[in-house]
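A short worksheet on the structure shown next.
Excluded from the complex is one protein chain; the other protein chains are retained at their positions.
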Amino acid sequence: MTLFENTKIVISSLFTRPATLMYPAKPAKKTANTRGHVTINPAGCITCRTCQRKCPTQAINVDVKEKTWEIDNMRCVVCAVCVDTCPTTCLTMDNQYRPAMTARGGIEKVTVAGPKKKEPAAAPANGAKPAEKKE
Amino acid sequence: MAAQVITPIGVGDVVSKAGQAKKDGYRLVQIGCTKIGDDFEIIYVYDKDFTLLSYRITVKEDVVIPSISSEYFGAFVYENEIHDLYGLHVSGINIDFKGTFYKTAIKHPFNVTITKEGDSCQNK
Partner (left out) sequence: MSKQITVPFGPQHPVLPEPLHLDLVLEDETVVDVIPSIGYVHRGLEKLVEKREYTEYVFIAERICGICSFIHSQTYVQGIEQIMGLEVPERATYLRTIWGEYSRLHSHLLWLGLFADSMGFESVFMNAWRLREHILDDLEATTGGRVIQGVCKVGGVRKDITPEKLDEMLKGLRGMEHELNDLTNVFLNDSSMKHRLRGVGVLKKEDAYVLGAVGPTARGSGLAIDIRSTGYGALGKINFKPVVEYDGDCYARCAVRAKEMFTSIDIIEQCIKKIPDGPVDMKVTGAPDGEYFSRTEQPRGEVIHYIKGNGKKNLVRHRVRTPTFTNIPPLVTLLKGVDLADVPVVVLSIDPCIGCAER
């Protein structure tokens, strides 16, 4: 009769550190690749709306006229398709999870730079103006 | 992967083909239903030694389809699902749930398409 097969494992775990991570008192384990939430660099956005078209849960809304970019964090499933397809790479995937909520919330709205205006070819007087400006 | 051939047959041959497959040693893999326009296509897939044998029938909504659970006992899950999701009538299932296999808010949900207005988060 082979009994107490598990005793060896139990006794050895008496002498090792507990494997439980005391989250949220201690921060969660994170790696460089972890998908936490989507962040945007507003200066780089050109409101092409590629992220809005590609988002599988329709969590992103871009308003071209108002020049705003909005994301519903509770709808986002952090699939990173928007990050991969953004042409100016202004979206990044941060590796901290978004905080838990007890009521409807998590909608972030930022004002973005918008498409760059093309510099008119014959404008030598204002040659020094920077390319990025609102309207 | 080898090419996969799906043979079209008539509704009356369903049970005899199932009996033939069972005699030849095939096991039932799945029975799947697709709605194309007004027609329903039901595909019976059998497998032996990793080679698939598939049959397709095309029916309209009011046709009664015979059950193959006399040959394959396990077919009742698929046939009850077809009845509950698509509204097709399958006669002679050995364990017939009579529409209570999946209890959904809308009867036969895969038959209807509903578009909700203004449901997306971002006021689209």
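For this structure, a couple of remarks:
Residue numbering begins at 1 within each chain, and the chains themselves are lettered A and B in the order written.
Convention: contacts are C-beta pairs under 8 Å (C-beta built on N, C-alpha and C of every residue); 3 or more make two chains touch, one makes a residue touch a chain.
Because the structure is predicted, anything quoted here is derived from the model rather than measured.
Under the touch definition stated at the start, the shown chains contacted by the missing one in the entire complex are A, B. Mapped onto chain B, contacts with the missing chain fall at residues 1, 4, 6, 22, 27-30, 32-36, 43, 45, 50, 52, 54, 72-74, 76-77, 95, 97, 100-104, 109-110, 113. Within chain A, the residues in touch with the undisplayed chain are 1-6, 8-10, 13, 19, 29, 31-35, 54, 56, 77-81, 84, 93.
Here is the rule we go by: only the chains that are shown with their structure count from here on.
Centre-to-centre spacing of chain A and chain B amounts to 42 Å, using the average Cα coordinate of each chain.
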